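As you look at this complex, bear in mind that one protein chain is not there, while each of the others sits in place.
Our next item is chain A:
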Amino acid sequence: MNIDLSRRGFLKLAGAGVAATSLGAMGFDAAEAAEAAHVRAFKLATTTETRNICTYCSVACGIIMYSKGDLKAGEHAELIHIEGDADHPTNRGTLCPKGSALKDFVKSETRATQPRYRAAHSSEWQEITWDAAFDKMARALKDDRDQNFIEKNEKGQTVNRWLTTGFLAASGSTNETGWLTYKTVRSMGILAFDNQARV
């Protein structure tokens, strides 16, 4: 047998499963085809594949995510499996005990899924809308900056800083998120600004 078949093509063929003709294309004879025909279809064949990078350490292994539904086509996409990307030069398909369990991180029961607010002295959360949360943050930022912004130091030098509000950024987020964070935080004059690189 000497056929040129891409890995994804193989999955499609194997997953389609039932058609003896397609199995023939893979080099199976009729008896093998009959045997293969009653095997359950390969689950991943009907999924959308997406290339991604493991979110944990900075070895940054390539991963393939398999979802029910195609996000690009505007569908709801339900992640059902993650595996190592064999094409990736660093990990060549391997994953560690963390990467192998990535799906459980994405689908953790303790994901935050709803904006919530805790009032002073309260022992409970209450739900809050995004709009209300934005208004609350914007008002707090504006008021605190207005009250505490320092335009000049004791020597009369222009310093334009704001020290009563701080911001920690996330080194698990993308460069693009990092850049937008940088722009907004610095433009307000915040100096207490760090990410996990400090640890």
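Note that in this section a residue touches a chain if its C-beta (ideal position, glycine included) is under 8 Å from a C-beta of that chain, and two chains touch if they have at least 3 such contacts; residues count from 1.
Please note the rule applied: contacts and distances are computed from a predicted model.
UniProt lists the omitted chain of the complex under the protein name "Formate dehydrogenase-N subunit alpha" (options: "ABC transporter permease subunit", "Na+/H+ antiporter subunit B", "Cytochrome d ubiquinol oxidase subunit II" or "Formate dehydrogenase-N subunit alpha").
In the full complex, chain A touches the omitted chain through residues 48-62, 65-67, 69, 71, 76-79, 82, 87-92, 94-102, 104-123, 125, 128, 130, 133-142, 144-146, 148-149, 151, 153, 155, 157-184, 186-199.
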